[in-house]
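Shown next, in structure tokens, is the structure this report addresses.
Just one protein chain is left out here, and the rest sit where they should.
To keep things simple, chains are lettered A and B as they appear, and every chain counts its residues starting from 1.
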Amino acid sequence: MATDTQLDLWEVFIQPKSGNRYAHAGSIHASDKKMAIQNARDIYTRRGEGTSIWVVPSNCIIASNPNDEDMLFEPSNDKVYRHPTFYEMPEGAKNI
Amino acid sequence: METNNTKFQSRIDEGEFVEPKDDMPDAYRNHLIRQMSQHAHSEVIGMQPEGNWISRAPSLRAKQILLAKIQDEGGHGLYLYSAAETLGITRSEMINQLHSGKAKYSNIFNYPALTWADIGAIGWLVDGAAIVNQISLQRTSYGPYSRAMVRICKEESFHQRQGYEIMAKMMKGTKEQQEMAQDAMNRWWWPALMMFGPHDSDSPHSSDAFKWKIKREGNDELRQKFIDKTVQQAEVIGLTIPDKELKWNEKKNIYDHGEIDWNEFHQVINGNGPCNKQRMEHHIKYHEEGAWVREAAEAYKKRKQNIENLTTASI
Partner (left out) sequence: MKKQEALYDYALRLGDNSLVLGHRLAELCSKGPILEEDLALTNMALDHIGRAQAFLGYAAQVEGKNKTADDLAYKRGERSFYNNLIMELPDKDFASTIARQLIVSAFEFFLYTELMKSKDETIAAISAKAVKEVRYHLAHSSDWTCRLGEGTELSHTKMQRAINDVWMFTEELFEMNEVDKLLIKEGIAVDLDSLKPQWLNHIKEVIEEATLVLPESGYMQTGSRKGIHTEYLGHILSEMQYLQRAYPTAQW
């Protein structure tokens, strides 16, 4: 079976009103910036929830590690989700 | 490992939320992936029976409301796919599981929407049942799932009112409309009760779900909540619940009701329902037909990235 693409994962932040903070609303799939903004608008502001939208490719987000003991910053563990698709696989590699 | 699970369990017992990067037992992760992806699939498949009546909606207002409702369902599916992806599964994988039958979706959507009154029944009873379940899930222990539920619950109440309004209008209408509404009631009532799942005593995944506070209330408890609030709604508009054993129990302050046909429940959940094949064929068809579009978007993205890289490289 050919690998299907569902495009890329982006995180969406909405500012409900001028002056408020941007809050994480969830995520969407898109392949470019324009699509990401439009999709975020269609999915997360249908009820007028916000005046301004930020979209960020999920793999651009660096997240802290919840383990208190771990004071060392581990680059391999800094992705926001344990997401297999953040890692680029060489073409032709199977079963991975 | 044992110490970690104990630590995890005490966090749960304290009422803490679990977030994507927290340590968690594999069993907890897998349980949630299964539950959330199936919840997402349900929302998306649910677009089909209602979608069946968009082109025939009998007024411009009804058409807009129905479209908005179905759009919400799609959106809910999206929130839930997003929440599930935080656990390390991709949307592609989830869709594959749906198509292969490895992942299921709510049984209720294997029933057909035969008349306009079915749209009323679906909004009122099916969304009504979903609301009872989803309100309970707002307090689920996994953060992203809980937040998705809060968002969904805010949007869901309009759905139930939409359905109830359709039924109420028809019950005040012509004789044909009243018969149509009662007929839809007769066909959707029992499947709606089945939405809450088997008796708790017959539920295979229940005990872990409770231990980990994924599930906050039992199937029977939620089912009873639904019955008790809905019977009164039916009476107000003159609809009869198709259950001869339905009776108000003064002592317990609940409605006693007849036994669900669990044979029907198992038949449909195992693929032998009116619309199982049709729902899956529809989903697979449009997924496959859309592949070239997704590939084009991906190719366009790569092309533009290459151009960007070349431009920055030459600076």
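In this text, contacts are C-beta pairs under 8 Å (C-beta built on N, C-alpha and C of every residue); 3 or more make two chains touch, one makes a residue touch a chain.
Note that the structure is predicted; figures quoted are calculated from it, not measured.
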item: Hidden-chain contact residue, picked from the options B:Thr6, B:Asn30 or B:Gln64; value: B:Gln64
item: Interface with the undisplayed chain - residues on subunit B; value: 44, 47-48, 51, 54-64, 67-68, 70-71, 74-75, 77-78, 81, 116, 169, 173-174, 176-177, 282, 286, 289-300, 303
item: Where the missing chain touches subunit A, by residue; value: 6-7, 28-32, 34-35, 38-39, 42-43, 46
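One rule holds for everything that comes next: only the chains that are shown with their structure count from here on.
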item: Whole-Å gap between the CA centroids of subunit A and subunit B; value: 24
item: In the complex, subunit B residues that touch subunit A; value: 19-23, 71-72, 75, 78-79, 82-83, 85-88, 90-92, 95-96, 147-148, 151, 155, 287, 291, 294-295, 297-298, 300-301, 304
item: Contact footprint of subunit B on subunit A as seen in their complex; value: 1, 3-9, 26-29, 31-32, 35, 43, 46-47, 63, 65-67, 80-85
